[in-house]
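To keep things clear, I will list the structure first and then write my remarks on it.
Left out: one protein chain. Kept in place: all the others.
Showing subunit A:
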Amino acid sequence: MSGQGYNYNFNNTVLTGINPSGIANPDLKWEQATQLDIGIDLAFLNNRLTVVADYYHKRTDNLLFTKAVPISSGYSTITGNYGSIENKGLELGISAKILTGAVKWEASGNITFNSNKVLALDGIQNELALSSYSLLKVGYPLGIYRTYILDGINQTGEAFLPGYDARTGGFKLKDVNGDGKISTDDQVIIGNAQPKYFFGFSSSVKYRNFELSGFLQGVQGSRLFNGFRFTFETPSGQVNLLEGTANRWSTTNPNNEYVKPAQGTNLPVGDRWVEDNSYVRVKNLTLAYNFPKVKFSKGIRAYVSGNNLFTFTKYQGWDPESNNYGSSNALFYDNGTYPAAKSYVIGLQCTF
């Protein structure tokens, strides 16, 4: 029962109304997971080379999910154990002591391939739109993007299809289903925020008292909705825009990239803002010197270290690693989150 919102004014005084806040579901239960793991650990050459391989397949059923109920019931959703999801993948790790003499060199790497698939949502519908660009769909991974395909800009005198942003200087959207108009049916699934694989690599070399170590990681084959760029490249008025929009379309400045402004409207979300955010990043490099033992201390170590020194990516946002909006329904959205900082550290570490 709740007293939220359904109040009324009698004798010019607001009285509080109380009504059920939802349809009860007495059958709620725990989610259920079944998992298969096959793993193998191998060691060669007197443990100088070790290899780990794991295959996993996990299916989770009875996931809590809200299902739409008819509005005529007085409510919009009911919560129940409706969802199912599957994750399967392969994890490989290798680590080696390459040199063990005066120069000690160790290296290890790992790579993970995961594939994820929604098997059921609410048991009735096959898809659920989460936003104007993302959705959940049975048979597809979490985090797929669906947008219009941008095909340039409607130029002066050019005929254009009726529907969304149908105006000279507006986006020319691809009529995917060929029905002669631009509607929500012309949106296409254009990519997925889940990477094809991700990997990490670390290595260290020691020689006498010197030690050099590093760690890099990479993510490949994923896409990210650059919401920051979308917002600030969309000329709807009332906000400052990115520099490129200075070159916006006008009758005297025709182009195919930046549309004519349209105040107070929602311009279409197009594929151009769903970017490939694959990256390789050197997360850490450290050079250290370990002083010989002295009387008061078990060890003194001086080091210089750098974090997030290099990032290799085609992604246009601030940080290819930023990945959410802070709310569960709008994952995989780069809202211009503060990027991972590049930092340099000089340190002295004493152990007593």
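By our rule, contacts are C-beta pairs under 8 Å (C-beta built on N, C-alpha and C of every residue); 3 or more make two chains touch, one makes a residue touch a chain; residues count from 1.
One rule holds in what follows: contacts and distances are computed from a predicted model.
One chain of this complex is left out of the view, and of "ABC-2 type transport system ATP-binding protein", "RagB/SusD family nutrient uptake outer membrane protein", "Glutamyl-tRNA(Gln) amidotransferase subunit A" or "Rad50/SbcC-type AAA domain-containing protein", the protein name its UniProt record gives is "RagB/SusD family nutrient uptake outer membrane protein".
Across A:74, A:244, A:299 or A:347, the residue that sits in touch with the chain not pictured is A:74.
Summary of contacts with the chain left out: across A:45, A:124, A:159 or A:246, the touching residue is A:124. The chain omitted from view is touched by exactly one of A:19, A:209 or A:343, namely A:19.
Along subunit A, the points of touch with the absent chain fall at residues 1, 3, 5-12, 14-20, 23-25, 30, 67-75, 78, 80, 124-125, 183-184, 264-266.
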